[in-house]
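Apart from one protein chain that is not included, each protein chain of the complex appears where it belongs.
When the chains are written out, they are named A, B and C in that same order, and each has its own residue count from 1.
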Amino acid sequence: MNTFGRNLRLTTFGESHGKAMGGILDGMPGGVKIDMDIIIRETARRRPGQSHLVTARNEKDIPELLSGLTDDMVTLGTPIGFIVRNTDQRSSDYGEMADLYRPNHADFTYDKRYGLHEARGGGRASARETLNWVIGGAIARQLPCMKNISINANVISIGGVKGSDKELATVVEAAMKRGDSVGGIIECVIEGLPAGIGNPVFEKLHARLAHAMMSINAAKGFEYGDGFEAASKYGTEQADIFTSDNGHIYTKSNHSGGIQGGISNGMPIVFRVAFKPTPTLLQDIETVDKFGNQKILKGKGRHDPCVALRAVPVVEAMSALVIADELISNH
Amino acid sequence: MNTFGRNLRLTTFGESHGKAMGGILDGMPGGVKIDMDIIIRETARRRPGQSHLVTARNEKDIPELLSGLTDDMVTLGTPIGFIVRNTDQRSSDYGEMADLYRPNHADFTYDKRYGLHEARGGGRASARETLNWVIGGAIARQLPCMKNISINANVISIGGVKGSDKELATVVEAAMKRGDSVGGIIECVIEGLPAGIGNPVFEKLHARLAHAMMSINAAKGFEYGDGFEAASKYGTEQADIFTSDNGHIYTKSNHSGGIQGGISNGMPIVFRVAFKPTPTLLQDIETVDKFGNQKILKGKGRHDPCVALRAVPVVEAMSALVIADELISNH
Amino acid sequence: MNTFGRNLRLTTFGESHGKAMGGILDGMPGGVKIDMDIIIRETARRRPGQSHLVTARNEKDIPELLSGLTDDMVTLGTPIGFIVRNTDQRSSDYGEMADLYRPNHADFTYDKRYGLHEARGGGRASARETLNWVIGGAIARQLPCMKNISINANVISIGGVKGSDKELATVVEAAMKRGDSVGGIIECVIEGLPAGIGNPVFEKLHARLAHAMMSINAAKGFEYGDGFEAASKYGTEQADIFTSDNGHIYTKSNHSGGIQGGISNGMPIVFRVAFKPTPTLLQDIETVDKFGNQKILKGKGRHDPCVALRAVPVVEAMSALVIADELISNH
Partner (left out) sequence: MNTFGRNLRLTTFGESHGKAMGGILDGMPGGVKIDMDIIIRETARRRPGQSHLVTARNEKDIPELLSGLTDDMVTLGTPIGFIVRNTDQRSSDYGEMADLYRPNHADFTYDKRYGLHEARGGGRASARETLNWVIGGAIARQLPCMKNISINANVISIGGVKGSDKELATVVEAAMKRGDSVGGIIECVIEGLPAGIGNPVFEKLHARLAHAMMSINAAKGFEYGDGFEAASKYGTEQADIFTSDNGHIYTKSNHSGGIQGGISNGMPIVFRVAFKPTPTLLQDIETVDKFGNQKILKGKGRHDPCVALRAVPVVEAMSALVIADELISNH
């Protein structure tokens, strides 16, 4: 099912090379002034074709909001429907590879799942779907309860290299020149969330964040706080000692990443998402067609060599949807 | 909400030091012969007090199945209700620390969430809740559609050490002697799952597994296939090249961990879960009480020094619930 | 799925002649004092064997509450698990009719749905399931937000006769003597609900009440306000004219039954539920067995001749669950 969330729910549709992408954000309370510029800014951040490091697909990606708002852009409390036309429907680009299974793509598994080969650029498997999520997140971020909450994601390593933006760009450019692609890690920090947000058992805050992040294309791992590093440590090293300051209780360290028992503790929420290299390569690569015949897949076109770069606003948007849903559900 | 799953749903209840744990497994088809020994075996695997490495709480943990089955233990297609009495209700053990916030426990966050301090061994935050999950998973594993699917989890490292069971035990024992605890990583391999199981978008197979695993107490990270390692690699290194053998299409390598685009590709599903060290230490530790006063929390009693050891059957049970739900939903 | 509700959810299990009935009420806020006597009183109201007008099955039907409460019966905010043992498991009573399809029972349809004949008194189709609902409703009624809300259901007609309790009893007794059964109508009035409770579109308050009421065994119809009578009327006859009294706005009449556009308007909620005659007769009746052979079903045993009589506390309980869910969801 194409729905995410509990009391704030985003339901989406759209194939990457179909007529339009779109969705319905249901559960927004009424009386919230929405700034269209924030939505456009966020969609621009994820749009391809902005620099030489990302693909040149020229779509404006400006959503049309169809309901749920007054003429003055104040929410009515009713569902907000939106669409974005796909102006760049080049499904023929994929024509000759319609029968080939691209390695690490969803072509093969979709065929097994749905029993037919849908050649429009991967259909729902395309990263273009995340445009819908960015729009939903950009609206959710404007809720009054989100006002004092900052959500900031950044690429912290590419191809194993940590460094400045320039150093990371160098790694991507080198991969591009070789027709190769490269993986990366995004770290997201959420500040300003009060203690007490989240749930025990099956709706732990970090479990919902994990679910959200692992829904993003090419995500391979999720960790929060010290994450996998914590598995190498001793309890005495990991203890976040409580202290207090004029009655305000907090922890001296943040190995927990701001969440204990599935509920926020008032410290910054910190998590990381690992992204594999873009599976599309600009090199010839062996594969098979749907009948099992050995074939060569020609590398061509223009694709993002590092999906982690474009995933930054998507990580933020999905975080915003999770946090806003929790705040609406808890209030 | 205390419900997990979509068409096969487990709803649970129970505080660790209350009268009973229990649950309802809804969605099991009729006509399935259930072997009670398998359920008892699985609950025994997670039970404390089995060796000197895990806590000595002596509970038999044998569930009573109250509905959904004929006298011959064949499912009726109706919900299976079950309970396990808590025979070891020593809530007084926690008496003197009722006002203290134990570091890295959920005491503080629960207070912030629910506004009252529930001292019965952590209530729903206790790992005892996972007993319900193991029971649910042990029933789900017996579905005919699960017959050829093996789910095997193992601890692959403790405190950063990889090695034989004996080497891992040495690390745990050393931590115990110091009154310390230690983290670990569990790897789970699911074999026999056909290609085509899972969903795109918000219900990707790995996103559901991530949600399930991050629901387990003390879990700090989830990755599948090459996981975080993939973020350090290039596309040419990560490509799982397709090949075929008498019409059977498969990949030569399994960097993808058996899932592409959220759907199984017929290769083994491989994922890892990182667990932090048990937060309870047998050492005195600084903390504050609920009024913010500095206090010393005395280390005493017996607790598991390595939660990853007991989480193994829980990882398998939650995997079984996810996979069985997908198989029922996909039919 | 055996779950009812959105943010206050009741999940149930139990076959009428199995080991136990039971359920989990999830979503109750913490800090609510629960009076066990209210639960016992409500279950007693629906219990058979109280008078000569209802069946003689002697079960105490006192639930054991297993979780979600302190020793002082204050809710913890965690799910409340409960069970009621079935002390009267006379499945042999049904032995000889195991292969016969009882007219207007669910025997035939269950066989078609599940492919096996489950002879334990109808299994989940039995009215005994409503015991779970009454328990859930009796807990929900004790929420602070329900304190000023009264929910009162009454049988208003039996076999087409409207009259005093004594006149209605005469109709039932006459039917009993003939080994016959008889239908009836329950009217329920909910007072004290403030205006503004409910939702538009698919979760209209009356649609949720209809869903709840039509879930009760033997229910054949639901109407609110003037109901079917309204279909015979003109708009000028049906208008509920608004007036005001010191700023308090209300309607002069209540043809609407307290709901407009799916949302309460502050007037009493009034609805009626039609119940068919109990399908079990104490007369011989023609039928077929599962192989299509003509058979005679012998009338014997003791059964309620008028299911509407026992449904009164069930109607109230389901109303309480719907209203409490709405109040929790809206707050």
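Details
As a convention for this text, contacts are C-beta pairs under 8 Å (C-beta built on N, C-alpha and C of every residue); 3 or more make two chains touch, one makes a residue touch a chain.
Given the structure is predicted, the values throughout are model-derived calculations rather than measurements.
Summary of contacts with the chain left out: across C:Arg45, C:Arg85, C:Lys276 or C:Lys300, the touching residue is C:Lys276. Within the complete assembly, residues 1-3, 9, 11-15, 18-24, 26-27, 30-31, 64-70, 76-81, 83, 114-116, 118, 123-124 of subunit A touch the chain that is not shown.
Touching residues on subunit C toward the chain that is not drawn are 1-4, 12, 101, 103-106, 108-113, 122-125, 129, 157, 159-160, 175, 180-185, 194-204, 206-208, 210-211, 213-215, 220-228, 230-244, 247-249, 251, 255-257, 259-266, 274-281, 283, 285-288, 291-294, 305, 308, 330.
What we mean here is this: only the chains that are shown with their structure count from here on.
Between subunit A and subunit B the CA-based rotation angle works out to 180°, given as a multiple of 5. Taking the mean Cα position of each chain as its centre, C sits at the greatest distance from subunit B. Averaged Cα coordinates give subunit B a centre that lies 38 Å from the centre of subunit C. With centres taken as mean Cα positions, subunit B sits 26 Å from subunit A. Inter-chain centre distance (subunit A to subunit C, centres taken as mean C-alpha positions): 45 Å. Residues of subunit C in contact with at least two other chains: 78.
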